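Only one protein chain is missing; all other protein chains are in place.
A, B and C label the chains in the order they appear, each numbered from 1.
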Amino acid sequence: MIRERTIAWSDPKLTADASRGMSGLAFLRGMRDGSVPGAPIAALVGLSIDAVEEGRVVMRLTPAEYHYNPIGTMHGGILATLLDSVMGCAVHARLPEGRAYTSLEIKVNYVRAVTVASGELSAEGNAVHVGRRSAVAEGKVLDAKGRLCAAASTTCLVFDLPVE
Amino acid sequence: MIRERTIAWSDPKLTADASRGMSGLAFLRGMRDGSVPGAPIAALVGLSIDAVEEGRVVMRLTPAEYHYNPIGTMHGGILATLLDSVMGCAVHARLPEGRAYTSLEIKVNYVRAVTVASGELSAEGNAVHVGRRSAVAEGKVLDAKGRLCAAASTTCLVFDLPVE
Amino acid sequence: MIRERTIAWSDPKLTADASRGMSGLAFLRGMRDGSVPGAPIAALVGLSIDAVEEGRVVMRLTPAEYHYNPIGTMHGGILATLLDSVMGCAVHARLPEGRAYTSLEIKVNYVRAVTVASGELSAEGNAVHVGRRSAVAEGKVLDAKGRLCAAASTTCLVFDLPVE
Partner (left out) sequence: MIRERTIAWSDPKLTADASRGMSGLAFLRGMRDGSVPGAPIAALVGLSIDAVEEGRVVMRLTPAEYHYNPIGTMHGGILATLLDSVMGCAVHARLPEGRAYTSLEIKVNYVRAVTVASGELSAEGNAVHVGRRSAVAEGKVLDAKGRLCAAASTTCLVFDLPVE
């Protein structure tokens, strides 16, 4: 039996352009509240922004069959996507207008297999250092029972946006 | 303007069950050739298996707008998904029937931003060590011009499947 | 002007043999208290064990000129040595007699350059998951003013010691 799912998204240029005209905090809260169009990746994998504070972001994602790998569990890349999102956004949520970031690397430790039985996942990212040229953030994913599923760290480059 | 995309996949239980009844090499070649149903993740992110040899797997993925993050490039999690796939499968392609693996961790270095202008990506995973209890693999993603976009490493646990 | 330093250590076989006859907690506390001979690495780099609890270990190290790299700061490998020690020992401190571990990988984020002006470093390792076959731990290094210098994670293999 074949399963189907249709996703819809907005022009990502609108989102990216908005990111350049406001602080990270305002931008991320705009996406959460719907005043800024969400990124396509959020529609693709089914993630939503829950909380946004300076240096801290929480997102949610409900495991589904369409996340599965060949060996019958949620693909690790979905957890990496979730963690990359909360950690990168946690750094972004520390940057004023005119500053931007890009991820240089990410490392994820997979602690517990995730399936549809895990229930809604909650992912939290925290910026542990935001310097002039680089930043470091950490992240964790918990299942619906609060058990640790994955832990991660990331290094970001931070820089001034070119003046237009 | 809203964009839409519909994906379709098969029951992942069929794929996972097949994985337990054959060698990794036969299983992965079966998925590539269509005799084994592909995993849902492949449909979700748009990846396809190209080459499968003992300890080496190549996959392809064409960057699309639905992969985009809030800052206007392919989300790093998609590259992580692609790399986790080729590296995990490279280890799997060294395992005989009755043996299985699970990823313990993955680390990805992002070297070059990927957009729809990058053209079709090619990802290669190589098992550099497959021991009795653990394995290590490395992976790289190149764009259509052969430029390095990301490099990664992974640690897997390898173990005997329980006899049923 | 040439500087010199003489280090002294005991036969590491004595330490390793002791590790196989007691729980991780008893072994590590024995090294801290001097009833078990310390490992040569501790003498080499100048680290000492401060606190040992189930799944948590704290060590100290005072930066010195002999730790310096070619560009005039403490070599990152010394921080990696310190973090590998507190994280591996944090896992060990959760293992009963008859169980052992080995590190599969370590990742370190360097947040702040360390010099002799940093004062005594304090490193803490915490086991975030100890399973039947693998374990994950995290670690941090702070300088004498409590500022984060480095953060790390590790994956360990855990297994039964062969019965002799």
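The criterion applied here is as follows: a contact is a pair of C-beta atoms (placed from the backbone, for glycine too) under 8 Å apart; a residue touches a chain by one contact, two chains touch by 3 or more.
As the structure is a computational prediction, the values presented were derived from the model and not from experiment.
Although one chain is not displayed, chain A still touches it through residues 104-105, 107, 133-134, 155, 157, 159. Interface with the hidden chain, as seen from chain C, comprises residues 1-13, 15-16, 19, 27, 31, 38-41, 43-45, 65-72, 75-78, 80-85, 88-89, 100, 102-110, 113. Seen from chain B, the chain kept out of the figure touches residues 107, 109, 111-112, 128-129, 136, 138, 148, 151, 153, 155.
Note that only the chains that are shown with their structure count from here on.
Where chain A touches chain C, the two copies mostly use the same residue numbers: shared numbers make up over half of all numbers in play.
With centres defined as mean CA coordinates, chain C is found 35 Å away from chain B. Each chain gets a centre from the mean of its Cα atoms; for chain A and chain B, those two points are 21 Å apart.
For chain A, the set of residues touching two or more other chains reads 107, 109.
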